[in-house]
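My questions will all concern the structure given below.
With one protein chain withheld, the remaining protein chains of the complex are depicted in position.
Up next is chain A:
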Amino acid sequence: MLLDALIDLIPELNKAFLETIYMVAISLFVAVLAGLPLGILLFVTDCGLFLENTVVKSVLGFIVNMIRSIPFVILLVGLLPLTKLITGTTIGPTAASVSLSVAAVPFFARIVETSLREIEKGVIEAAVAVGATPWMIIKDVLLPEARPGIVHGITITTISLVGYSAMAGIVGGGGIGDLAIRFGYYRYDNTVMITTIVILICLVQIIQFVGDRIARLVDKR
């Protein structure tokens, strides 16, 4: 009977799984695309570094903190006008991806900034002393040195996005987390709830495993 229930569930699960992957992939892509430069900018404009700029640093820092302090559910609803503007709709996984991306960019930017901070200041200074341009220092020193940290950051961001995407159901985004809430939480359907949770656990474990592997691969220290 349990098996029958699970088999009935397969089309639903399949759809939800793909929705989750879809939302996470889009927002992760945006997070890396925008968060990486933002994180670098937060770092290099800091006091004592080669592009020190207190104004840029404070303004960016303030915006990042502001977005990060808004609870995701509120951000999801609050950004509906923007979502409408970008995607032309306010429901569905694509629409949910907009808010997910907005939340993920500052999150990932801070992680990038933190991994850059781990680089020994002297290594950056040595590059300055050599006469390298800021762009060269970013490309040939900062990014390679922070690569393992950034890969870890991508892993953490991906996993957080899987978690956040559960709330996408509010705007009809779907996804596995949403399935768990709809069936498990609202309808007391333990079979669905447990199945989805097991799937989520496996998904997170796989992401972490792959992330760790890649991080080790790129770590030459």
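Descriptive notes on the structure:
Keep in mind that, in the parts below, a contact is a pair of C-beta atoms (placed from the backbone, for glycine too) under 8 Å apart; a residue touches a chain by one contact, two chains touch by 3 or more; residues count from 1.
Note that contacts and distances are computed from a predicted model.
The complex appears with one chain absent; UniProt names that chain "Methionine ABC transporter ATP-binding protein" among the candidates "Cbb3-type cytochrome c oxidase subunit", "Ferredoxin", "Anti-sigma K factor RskA C-terminal domain-containing protein" or "Methionine ABC transporter ATP-binding protein".
Residue in contact with the omitted chain (choice from A:K57, A:R110 or A:R147): A:R147.
Of the listed residues A:L18, A:A34, A:V128 or A:I214, the one in contact with the hidden chain in the full complex is A:V128. By the touch definition given at the top, chain A reaches the unshown chain through residues 120, 122-123, 125-133, 136, 140-141, 144-145, 147, 218-221.
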